[in-house]
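Shown here is a partial selection of chains from the complex, left in place.
Chain naming follows the written order as A and B, and within any one chain the residues start at number 1.
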């Protein structure tokens, strides 16, 4: 069943991708308590409000929350193999590593291996950021390239890939 | 039949979404004269030319045109319930309200209620704007969030949601 593997949920900003990802994981978890891994770091009030919004949406649902702005592979490796996991989101994690001047290829490879090692359902959210005009500055272009490459690598590995627009999912790989 | 409800047409700039929306409404209208509600305000020549292009495309088709840059809910409410309506587009309407410093939540709610009250087919066009790099300035980010939220709310309410790329529609909800 596709539900038991790795699902990648892609979408734009405010596309409703997080809500779709939570729904997919809840369904796959089939009653097991899921762990939510947040990658966001709050730099300012705007960010804090955004994180708060997401947390409120999970309120009272019995999720366990971890924060892993950088050490995502280690955090995944430390969880029991049968814990359903939602990662939200990979694009922020990549941003954090870009700003930390990490080797992005190494990081992506370690993440892919950590995901492959899971036996319980795992759902990861990522932004699609390459469908606008070429950005003016070189860092934004580098980020856009890195995000696109990460999405391609993980989509190749995923058992299911879902694209979300206006809260509505369509399957690019596997079935909903 | 999905044709008699509310259809949301999403797409990027110059994606052909307006032409698809007009085709869908003409089909649903089944001979009844449709009303076109334009939300664009022409600030400059570029804008005026763009509006003119769209009007020319409807020429000789017997459409009745109304302008509602802000009072969309009121305009909808004043139309006979059995008049087929095309709204083009919601994203410009939202921009106008953002610039007018309206309460966007109130406005979105009033719009949703006005659409729900229609009995004839209604098609609304909206831009998907969240698939590029995070914008530099805070107002653009606020707009992007508001546009995404509006699209999600209306998509939840719609009987049919269509995404258009290169003039080609795919159904995200309902059937073409």
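In the analysis below, a residue touches a chain if its C-beta (ideal position, glycine included) is under 8 Å from a C-beta of that chain, and two chains touch if they have at least 3 such contacts.
Computed from a predicted structure; not experimentally measured.
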Entire complex copy count, 2 subunits given: 3
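The rule is simple: only the chains that are shown with their structure count from here on.
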Rounded Å distance between chain A and chain B, as computed from the means of their C-alpha atoms: 31
Residues on chain A engaged by chain B in the complex (per definition of touch): 11-16, 46, 128-133, 135, 140, 143-144, 165-168, 170
Chain B - residues contacting chain A, complex: 8, 10, 12, 128-134, 138, 141, 144-145, 147-149, 151-152, 154-156, 161, 163, 170, 172-173
